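One chain of protein is taken out of this complex; the other chains stay put.
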Amino acid sequence: MRPSKRAFDALRPVTLERGVSRHAEGSCLVKFGDTHVLCLASIEERVPPFLKNTGKGWVTAEYGMLPRATGERMRREAASGKQSGRTLEIQRLIGRSLRAVVDLGALGERQITVDCDVIQADGGTRTASITGGFVALHDCLAWMEARGMVSREKVIRDHVAAVSCGIYKGEPVLDLDYLEDSAAETDANFVLTGAGGIVEIQGTAEGAPFSEAEFSALMGLAKSGIADLVARQKAAIAGAAA
Amino acid sequence: MRPSKRAFDALRPVTLERGVSRHAEGSCLVKFGDTHVLCLASIEERVPPFLKNTGKGWVTAEYGMLPRATGERMRREAASGKQSGRTLEIQRLIGRSLRAVVDLGALGERQITVDCDVIQADGGTRTASITGGFVALHDCLAWMEARGMVSREKVIRDHVAAVSCGIYKGEPVLDLDYLEDSAAETDANFVLTGAGGIVEIQGTAEGAPFSEAEFSALMGLAKSGIADLVARQKAAIAGAAA
Amino acid sequence: MRPSKRAFDALRPVTLERGVSRHAEGSCLVKFGDTHVLCLASIEERVPPFLKNTGKGWVTAEYGMLPRATGERMRREAASGKQSGRTLEIQRLIGRSLRAVVDLGALGERQITVDCDVIQADGGTRTASITGGFVALHDCLAWMEARGMVSREKVIRDHVAAVSCGIYKGEPVLDLDYLEDSAAETDANFVLTGAGGIVEIQGTAEGAPFSEAEFSALMGLAKSGIADLVARQKAAIAGAAA
Amino acid sequence: MRPSKRAFDALRPVTLERGVSRHAEGSCLVKFGDTHVLCLASIEERVPPFLKNTGKGWVTAEYGMLPRATGERMRREAASGKQSGRTLEIQRLIGRSLRAVVDLGALGERQITVDCDVIQADGGTRTASITGGFVALHDCLAWMEARGMVSREKVIRDHVAAVSCGIYKGEPVLDLDYLEDSAAETDANFVLTGAGGIVEIQGTAEGAPFSEAEFSALMGLAKSGIADLVARQKAAIAGAAA
Amino acid sequence: MRPSKRAFDALRPVTLERGVSRHAEGSCLVKFGDTHVLCLASIEERVPPFLKNTGKGWVTAEYGMLPRATGERMRREAASGKQSGRTLEIQRLIGRSLRAVVDLGALGERQITVDCDVIQADGGTRTASITGGFVALHDCLAWMEARGMVSREKVIRDHVAAVSCGIYKGEPVLDLDYLEDSAAETDANFVLTGAGGIVEIQGTAEGAPFSEAEFSALMGLAKSGIADLVARQKAAIAGAAA
Partner (left out) sequence: MRPSKRAFDALRPVTLERGVSRHAEGSCLVKFGDTHVLCLASIEERVPPFLKNTGKGWVTAEYGMLPRATGERMRREAASGKQSGRTLEIQRLIGRSLRAVVDLGALGERQITVDCDVIQADGGTRTASITGGFVALHDCLAWMEARGMVSREKVIRDHVAAVSCGIYKGEPVLDLDYLEDSAAETDANFVLTGAGGIVEIQGTAEGAPFSEAEFSALMGLAKSGIADLVARQKAAIAGAAA
């Protein structure tokens, strides 16, 4: 029995609210249950040095947590003077995941930064960030398309979404919340495209090593969960323009 | 004529939404028009070194802005490795303002940190932070009182709220938004208690110096505006327990 | 009775010694009693990025304290790896105050940095810095005028000086020294021009909130004190060229 | 055809040289072809704060690269003032991998740090670090056992080793070198135990997403390659005491 | 001919002014011509960790330069976030030099920090710092002796002073000023005791290597110059108590 009473293959209630920022070119407040992440996409007419004069653009992400997004207040990273290894690892993952479905040449020589800031955390902040970050990125490109800057369809080749799975009390379960995450024997994050292609897999044994069969079970859950998340992305995007 | 069509002595629509965090002991999402600040109060059973073994507690504040809270994306302070002078100045002001109405001895040897994170900015983020931070602080003390840790009434001696005023196109106006703030000749922030006592005054000539008469006009606006803000704090707190 | 036996409206002995640096284009060692600040103005043929190709110049200030300027040795900011919030706040104030009397267009596209380093502290270091910094700035412009670079009169539109006032043992007093500052119920800094215009006001209740009447009394003291300081600036400048 | 002419399932020449440091309690210079990593294990009689008075110990890792370990000289991390996200990510992975086969309770309240410094890089530095780091850790525990501090067998429950696999020119290959790594469509790192349990999986699509079948092929290669690496660890350890 | 018209073996005018700080336990403003260094000695009742519970004390030094102490304004080290290699090198030298004449056991378990801040620079700031720092240290110990804390004679075993020498236009000269220092072929700093013992020698070829004979000539100049400096220290200390 999961603490949340969910079935082993059930996502938490997921919402993707678009148009939540007055300023950002694309924005999405994504909720995976009590995990709330504000994803804001910003367009800048510059690229990193290694892309100058290549005609290619860049998509990158930054990740942060409010100090009291968590059960215990954590030290503010701006005050401690550096981003933790965990933060850097997560924002690199988000950026790679979004770039996996973007044609950087079609974007042109400009950069989109997707800021994913965790307002409240209950497990799965990186997977929510990728899933909501895609919607913010999409809306940023729609904003650009409306101004004749790009063809959104050429830039975005597919959807991308993510979910965590794990082995909790001996059973594979989908979309871990914090209570499950803290107690899971194995924890894996999957990033897949709308077409079901694998973008990123990260699996970690928290206690005993796990077997290939267990890993396959987790991947099966992930495929079904991500198909559901992509459907929700499509529904959200199909709504009135942000 | 103000860009927002407001009367010279009109606040923007102000809301104070309590209980917005699953984790924080006290929380308030404060909105002054399009300026939105999430204020989360956290209790910790420790005090800064200079208060150890004094029996006294401490109330402090931290302030941050999401990188795209503003019209142009700003660099993330955690990534640049330090908080700006502006950030440090504002969080010191918030902390001093809240402490002005707190009896640190009655709090006991523990610390309350009020994190004020600007989700969206349109001028007046520091005054919104103080006004909403007071509500978060209040609810944190109510949480503690419910657990027999303190007497809320003994710790909080009065309300405290803040507003900015300025001289815009030659006229004194209340509660500047970003457009006004950028163009104001003079900009002043006032922090007053519920009883009308002055906690903090900061007035700055952005262009030409201002006169004592002008300053008095600004103070008059501030007194009336803050009386209104305190009434809203009282109404918010009188609602159902957060 | 004030610890220094001064009358409530008496400044400490004030001296403004010009020409104290072999290298700086303008320099002034200002003393407000036992508070000694070395103010050195340096001209550079460059401006901050936001002013490039605007034809306008910039005046900025930096502030520091020697580690043993104070009664207890403080950690050297260069060793701790960052400037404190207090330092940043003060140097921003000094810069704003000096710019309030400068025509940046008449300065032309170059920057003057006024370094205010506290050699010995006894309260009022920021107000002494502004008062002495003005003289250093003036002499820097005189140096430039002598080389045909600017018209000093066009660049500097008025004098600017500053003083602190506070309520000490229930009485408003002028120009707090450290003993008074530590014990004052209310502490306010005023920056005024030679013509009496207000450039900056900062008032803080250290204990109980203060009233508008108390604040008016402090402003009255400040106006008289600053008039005196401006007279001393004029006398200093009227002396032999630095 | 691989640039190195290796068969698709062939490791590079692997050597594990023990006892290479006069000072460290355990040491191993591991070579995966032209990738050379010096792994030094150090014992300290202290633990991180969260383990104080728990009776449990800790195993952690740090990772670094000499500035010219690579084809182009990179900036020294000590000079740039921080470790990169990549460095932090890798050293966290090494630490987790080693802890997966250690009984921290049997270690007792002390910490072993395994420093993995890349002397020369040609792809696969993180997998070489884990594979060689295990040997250094083993020898550190042997050193401790010889002094009656621990039972090595109780502390180390199994071997752990790692290898990278990838899809290069459409074919799954084992143990990528730098040329292959730069051109691979998919890149995955596997960390397995001697018993074949999975400790960590990290797979990333560098270009197009990959399929579950491709991923299975990579895992098949990894299992065989790691079995070989574990055999080499056993042979190395079976040699004369370091 | 030296730019200053001095004889090859002539010091610049040297003054050692004691008692220049209201706060520091020992203080000396030392001038070697236009090089002015403020040396302030502070006593603290704590020692570095490696001396805890050893009964021994510590003497250390910190060094800084005001940003416009030099001909061109330099960046403030507190603003750049770190002390330069030059600064660290100099303050380590000052500390070693002072400790060379101190009996740390007789000092007892406390620390004296000598802050050497360069108010104006014209070459030789490190040698002036050592020479003036000794006087500040002496007066700090006299202050302590007056309070029964130490026996000054037991703590300070001898005088210590320093001077630079160099080969300028082919000739060995004593006490280089900035013009000479910039053009010298060889530059050496000598730190000697009152008894003529060598504490530290640092010689550097700026252009062509130098010979042992040249080095001997520099040492001869240094011995005579330092004898003179020690005599001035004695005269200064013999004056009325600071």
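Chains: A, B, C, D and E, in written order; residue numbering restarts at 1 for each.
Simple rule for what comes next: a contact is a pair of C-beta atoms (placed from the backbone, for glycine too) under 8 Å apart; a residue touches a chain by one contact, two chains touch by 3 or more.
The model shown is predicted, which means the values in this text are computed figures rather than measured ones.
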| item | value |
| --- | --- |
| Touched by the hidden chain, restricted to displayed chains | D, E |
| Listed residues E:Arg46, E:Arg92, E:Lys154 or E:Lys234, member touching the removed chain | E:Arg92 |
| Touching residue (missing chain; options E:Trp58, E:Trp143 or E:Phe210) | E:Phe210 |
| Touching residue (missing chain; options D:Gln83, D:Ser97, D:Ser164 or D:Thr204) | D:Gln83 |
| Sole contact to the chain not displayed, among D:Arg73, D:Arg147 or D:Lys169 | D:Arg73 |
| Touch list for subunit E against the chain that is not drawn | 82, 84-85, 88-89, 91-92, 96, 100, 188, 192-193, 195, 197-205, 208-212, 215, 219 |
| Absent chain, residues of subunit D that touch it | 21-24, 34, 38, 40, 42, 44, 62, 64, 66-71, 73, 76-79, 81-83, 87, 113, 115, 117, 119-120, 122 |
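Keep this in mind: only the chains that are shown with their structure count from here on.
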| item | value |
| --- | --- |
| Set of chains adjacent to subunit A and to subunit E | none |
| Contact-graph distance - origin subunit D, target subunit E | 4 |
| Interface composition of copies subunit C and subunit E: same or different, split at half | same |
| Selected pair, out of A-B, A-D or C-E, that shares over half of its residue contact pairs with B-C | A-D |
| Cα superposition angle of subunit C on its copy subunit D, in degrees to the nearest 5 | 180 |
| CA centroid of subunit A to CA centroid of subunit B, Å | 33 |
| Approximate Å spacing (C-alpha centroids) for the pair subunit A, subunit D | 29 |
| Residues within subunit C bordering two or more other chains | 82 |
| Graph class of chain-chain contacts, one of line, ring, star, complete, other | line |
| Contact pairs between chains, per stated definition | A-B, A-D, B-C, C-E |
